[in-house]
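Only one protein chain is missing; all other protein chains are in place.
Labels run A and B following the written order; every chain starts at residue 1.
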Amino acid sequence: MIMDSKKRMIDVQDVYFKYPHNNENESVVALDGVSLHIEKGEFVGIIGHNGSGKSTLSKLLNAIIFPTQGDVIVSGLNTKDHESLWTIRQTAGMVFQNPDNQLVATIVEEDVAFGPENLGVPPQEIRERVDRALAVVEMQAYAHQKPHQLSGGQKQRIAIAGILAMEPECIIFDEPTAMLDPSGRREVMETIKRLNRDKEMTVIHITHFMEEIVDADRIIVLDKGKVVMEGEPRTIFKQVKRLKEIGLDVPQMTELAYELRSAGLEIADDVLSIEEMVDVLCQ
Amino acid sequence: MSVEIKNLSHTYSEGSPFEFKALKDINLTIEDGSFIGIIGHTGSGKSTLIQHLNGLLTPTSGTVLVDGKDIFETKKTELIQLRHQIGLVFQYPEHQLFEETVQKDVAFGPRNQGLTEDEIDQRVRQSIKMVGLDFDAIKDKSPFELSGGQMRRVAIAGVLAMEPAVLILDEPTAGLDPRGREEILAQIKSLHRQKQITVILVSHSMEDIGKMVDKILVMNEGEVVFYDTPNRVFTEISTLERIGLAVPEVTYLMRRLKDKYPEIREDIFTVEAAKKEILKVIRG
Partner (left out) sequence: MLKDVTIGQYYPTGSVIHKLDPRTKILFTTAFVVMLFFLNNLWGYLATFLILATITLLSKIPMGYIIRGIKGLVLIIMLTVVLNLFMTPGTVVATLGPLTVTLEGLKVATYMALRLIFLVVGTSIMTLTTSPIDLTDGMEWCMRYIPFVRRYAHELAMMMSIALRFIPTLMEETERIMKAQKARGANFETGNIISRAKNLIPILIPLFISAFRRADELATAMEARCYRGGENRTRMKQLAFEFRDGASLVLMFLMIVGLYLTTWIQIPLLFPV
């Protein structure tokens, strides 16, 4: 068991989390017995409506909050173990929703340097890491700009560079596209996918936009603090009715396939892309 | 209420090195009772445009006529009166909430209009109901203890309570989850139907807009690219793509299917319409 979890990137073992504060002095159960695991190099999408517990889960993975019960193991280290707190935060980086509220410095490259500076990396190496990270997110040209002059998508890419400069093994994206316009969303998604594909970065992507995770390795669906579905995008999205019941969308093509099937057309129920739909309809 | 935009231009920081032409000679008419969608990427001028409609911004040149009257020729007090008629819901409107209770916050607008307490109370009740919230359950709560979606609706109710004849909403669904998005859009739609008011909806989502509006205004670099019915706008895929806007996936699908089924219609942008059209051509 212990050997097994060492190979894994993240292992969440029967985790409960309660928020203590509430007006009627009741505690709110945000996570209700969640178990899941993320392998190295995987691209995992996590979906669920607001209040399903997905943000809580992401903060647990990064050791910003700690389970009320159960364990979160990141790269073999338990987040409850205070000794390994900084190693865990360095191993599992995190990008947040609001692009404005996670940039610290007044100059782009200074912001990217913030993480490695906190880790006590020597100045010369920080310089190299910053240049490398900015190159990965294709923002070298903006190194000396001020963050507030950038677009939302660019700010998010700087936030990603800031995490990359810490050289993590895994990045958790907590709805990084929720506040962006379509072109910003596209920029950020391309960056995230490239990280996973070319840099073999483990990616956990939390989102409301289903089309962002159609080519994920695996999707985990949360509802009321529980994992309710888990599997490949194809097997998840074809359960159109169930997803709609818990307040989620499906990609347009999957929905269309579902509608056509319900109207009596004999076609596959796991169509994800336009390409596949064209194939299915033009046989 | 009809709104007529005449030769409207707006330049930010004119004469400085940061000069930026946000609007370039816009001309268009929004008919009374119509439902208009405005689309364009960030910086296309759509936010600047809507802020002229209630006089929050003053044009560099050109003007806006509301029911035939030039709003920039009127006195300050009249302009404030006009703002009561043209309700503008900004992006992330929950960030403007400030009162201790939901009821008081929604009453802020009508109170500024100088209505009597009875009228105010009436309007607050009505508008909270209109956004799908339970008045009695929510009225004494602090707006800040509500969920994100509820806060958004309370903020929208705050503008509705002024009973505007024209309602402008700047990306009312930004940052909400799918269910929240759907609920807000459905309420806007029924509001338009019931109250017969003019609605102008700014959105990034072609899907959302296509389903609801009479006419779409597509903007790019401060200019009007299209101002037409959704059916016509969505067939201009190449122009839309050139200015960085993506059409709904189903629209792309229809175009791809044209090779096999030449008779298939291309002006389709909802799953519902696509389903009908595909069944029609396949079953013959």
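Assume contacts are C-beta pairs under 8 Å (C-beta built on N, C-alpha and C of every residue); 3 or more make two chains touch, one makes a residue touch a chain.
In this text the structure is predicted, and so the values were computed from the model without any measurement.
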item: Contact with the hidden chain (one of A:29, A:107, A:228 or A:267); value: A:107
item: Of A:20, A:123 or A:264, the one touching the omitted chain in the full complex; value: A:123
item: For chain A, the residues touching the chain missing from this view; value: 59, 62, 64, 86, 89-90, 93-94, 96, 98, 100-107, 109-110, 113-123, 126-127, 130, 146-148, 162-163, 166
item: Where the unshown chain meets chain B, residue by residue; value: 51, 54, 56, 76, 80, 83-84, 87-90, 93, 95-98, 108-109, 112-113, 144, 158-159, 162
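The working rule: only the chains that are shown with their structure count from here on.
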item: Separation of mean Cα positions, chain B and chain A [Å, integer]; value: 31
item: Residue ranges of chain A touching chain B (in the complex, touch as defined); value: 23, 49-51, 97, 151-152, 178-179, 181-184, 208, 211, 247-249, 251-253, 255-256, 259-260, 263, 265, 274, 277-278, 281-282
item: Contacting residues of chain B [partner chain A, same complex]; value: 41-42, 145, 147-149, 174-180, 204, 207, 244-246, 248-250, 252-253, 256-257, 259-260, 271-272, 274-275, 278-279, 282
